[in-house]
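A single protein chain has been omitted from the complex, and every remaining protein chain is retained in its original position.
Take a look at chain A:
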């Protein structure tokens, strides 16, 4: 069995699960500056209070899985992204405790709202900036990181950061449209319209810039027959964006679903661009792998436990299904 390939795919799934699941609850924090009413803010937070912790566990699995399955990649990437990783983690600290702290003190509620919102925005922006730095590549010589502390900061990573922030905000909006009713749902729909346009423009910029960042990426996408085979990815994405723009004004569950679809296609495109590198531009996942028996040992646990995790996570979402305003929170 090709354990290395299985594990690189499993980690890719864990990262995607993280991006979409924590994406919508980070998105709720990103929306806070646009929703001033403290009662509405409380209701927004309550839609994710029972599940955000599980969502963020995928981040631990992504990091822990990378450490376990591809320790060399983990070591190099964490060293290269030293600053954005720590800024992201500290932002997540503020954001995470705000779930509890916000409701403990009326006097300081505003402060914790700022902590929640700023924490969500900064954490998302750092994830985007790291994505940009990752695509641009990491300076490695003889298996050691030799770049600078700010290599990840560039115009390209800036656009990646804004794309992730607006993308998460859209996921959050889609989630809230499902969970809210009436006037508040209308507010959310009006917020979503410009966000869709921003998202479309931002994705176009990032996609085009990607092909300039590294000639190999352009070659992968523009060579025949690749171009013909992979053309559906950008084309369907464009179609979904158009559908999303129309759906935000009247659909309930579709908005969240379409946004997930856009995230999936972008993620797929990202994977195709970089495969098989795990530390671009040179180190492949096979170079960075852990011993075969470690991968095999972990796979036993993953095969048994992942379906169980999916089952009880789905159960938790099912328990807290439905409109939140129906349930008498506040």
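Criterion: a residue touches a chain if its C-beta (ideal position, glycine included) is under 8 Å from a C-beta of that chain, and two chains touch if they have at least 3 such contacts; residues count from 1.
Here is the rule we use: contacts and distances are computed from a predicted model.
Enquirer: Leaving aside the chains you can see, what is the UniProt protein name of the one that's missing? Options: "ABC transporter permease", "Cytochrome D ubiquinol oxidase subunit I", "Lipoprotein-releasing system ATP-binding protein LolD" or "NADH-quinone oxidoreductase subunit L".
Expert: When "ABC transporter permease", "Cytochrome D ubiquinol oxidase subunit I", "Lipoprotein-releasing system ATP-binding protein LolD" or "NADH-quinone oxidoreductase subunit L" are compared with UniProt, the left-out chain turns out to be "Cytochrome D ubiquinol oxidase subunit I".
Enquirer: Looking beyond the chains shown, say which of A:33, A:50 or A:232 touches the absent one.
Expert: Going through A:33, A:50 or A:232 one by one, A:50 is the residue touching the chain not shown.
Enquirer: May I ask which residue of A:186, A:232 or A:291 touches the chain that does not appear here?
Expert: Of the candidates A:186, A:232 or A:291, A:291 is in touch with the missing chain.
Enquirer: Hey, which of A:116, A:145 or A:285 is the one touching the hidden chain?
Expert: A:145
Enquirer: Since one chain isn't shown, list which residues of chain A touch it in the complete complex.
Expert: 42, 46, 49-51, 53-54, 56-57, 59-61, 63-72, 74-79, 81-83, 85-86, 89-90, 92-94, 96-97, 99-105, 108, 144-146, 149, 290-291, 293-294, 297-298, 301-302, 305-306, 309, 312-313, 315-316, 319-320, 327-330
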